[in-house]
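Of the protein chains in this complex, one is absent; all others appear in place.
So, chain A:
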Amino acid sequence: MEALDIARWQFGITTVYHFLMVPLTIGLGLLVAVLQTCWLRTGKAEYLRMTKFWGKLFLINFILGVATGIVQEFQFGLAWSEYSRFVGDVFGAPLAMEALLAFFLESTFLGLWIFGWKKLPAKIHLACLWIAVLGSVVSAYFILVANSWMQHPVGVEVINGRPQMVDAWAVFTNNTALVAFPHTIFGALAVAGGFLLGISWYHLWKRRQLGIDTVDEKKRVIVGESPEHPGRDKTDHKVWLRGLRIGAVVAMVAFAGTAISGDLQGKLMFEQQPMKMAAAEAACQNGTSFSVLSFGDVGSSNCNDVVAVIEVPGLLSFLAHGDFNTEVKGVSSLIPEYQAKYGSTLPNNPIYGDRAGQPIQYVPVMAVTYWGFRMMIGFGGLAAFAAFVALIIARKGTVPSSKWLMRLAVLGILAPFGANSAGWIFTELGRQPFVVAPNPQMDGIDPVFMFTAAAVSPGVSAAELIFSLVAFTAVYGVLLVVEVALLVKYIRGGVPSAMPELIEKKDSDQSQKDDDDVLAFAY
């Protein structure tokens, strides 16, 4: 493998990994903030327990997102120095703003929230969480502004061979970013919804299993108490049932949100990156039908190898233009257009190294775009449908005692994660061979674009990249195992794992509330 390919694998692995943590951070953060708000307003014990329990899981996940996020900010300079030089004038700004306006808020106020229980007045303590969560949402916006500029470069002019920002408003209100932002936030809520749903289901099932809760002849729940935890158990039941319902509703709303914003995003993409959408369809020829399923070799370079088996007439036109009979361009008619505009071989510029003069492959890896697109929608829809079914099954106050259903609910946690990852992989690989995709809407040729082949660091060797690729992959792999193990441990422990005072209450009467307690929370 040459340096370029290794650098691409590294970027892909580190980014997809980072984006396993991010949606859960954003989505769960929002939900925990809402739960704590409910607690403050109603004073009900179950809301405090929910805040503590889900907050604990939130923190275990949060830290890995933070730790892997720093890698993201450094690696443009590390492995993609030519890219950084080319786009620094416009791309660096949202990154720096993310750090200054969002990361500081997020990390400082989360620190205040973690350690501020009982130290800060209740309302200020809650405000700290809201500010931290707001920080993570703002951070998502800045990152999407930066990413959207790579998808649809606006607000710049090429001066001395490099794009210079001339219109910050255009950059920060890039229509690509404005639809990607709600799409990403809803995607994050879908993850959080599934997470709440699956884990709450597990605990309700466990209570059935232990015989704490039973059902009457009408399948309505009879909430019981285990002898070891009198007084605690009835509240626990509320914690899980409410968690299940909130999770399911959030998951369904989030799916509707992703679908609507995704549709808008798709329509923009048909204009801005027609090749990406043609590849998402594995559509060779111009047409109006959307293929639900295709057979053949979608990875083949000759896309005529792909044969659609199930097609919905007119749907493709609707996705692209909002009507049913406008033809959408296929790969075969797009290739000559791209070649006419941007050349059919890489220019003879030292920036391309050995790759100068090589033919340019304008069609992204179709197997990835085609299946990425379908997995995104499929997993998302599946999760929303499952949430709907779960809500119906649990409407009488508990879940069936079926182990098989419980496993399905827990497994279902993964579906929104899969949808998020697939969506990112689709949109980033679909952009190839460009790292900054040119804008075909402009008259003539928009000079603001960059081939990925030109973006890699010229001074960095393949050996260095292999070292870092292996190191990141190994460390990330180990940390994923550790994170999941910790999550499982705390999930199994239930509410008391996040509120040890619930266990120790009986035998520690002498440890009265110490007003001089310096730490409300301690590492």
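Operating definition for what follows: contacts are C-beta pairs under 8 Å (C-beta built on N, C-alpha and C of every residue); 3 or more make two chains touch, one makes a residue touch a chain; residues count from 1.
Following the convention adopted for this analysis, contacts and distances are computed from a predicted model.
As stated in its UniProt record, the chain not included in the shown complex is "Cytochrome C oxidase assembly protein", which appears among "Electron transfer flavoprotein subunit beta", "Cytochrome C oxidase assembly protein", "Flavocytochrome c" or "Biotin transporter". The residue from A:I6, A:L30, A:V90 or A:V154 that touches the chain not shown here is A:V90. In the complete complex, the residue from A:L315, A:V460 or A:I503 that touches the missing chain is A:V460. When the whole complex is considered, the residue among A:A99, A:A122, A:A256 or A:I310 that touches the unshown chain is A:A99. Annotation for chain A: contacts to the undisplayed chain at residues 59-60, 63-64, 66-68, 70-71, 73-74, 76-79, 81-82, 84-85, 87-93, 95-101, 103-105, 107-112, 114-116, 119-120, 159, 164-166, 168, 457-461, 463-464, 467-468, 471-472, 475, 479, 482, 486, 489-490, 517-519, 522-523.
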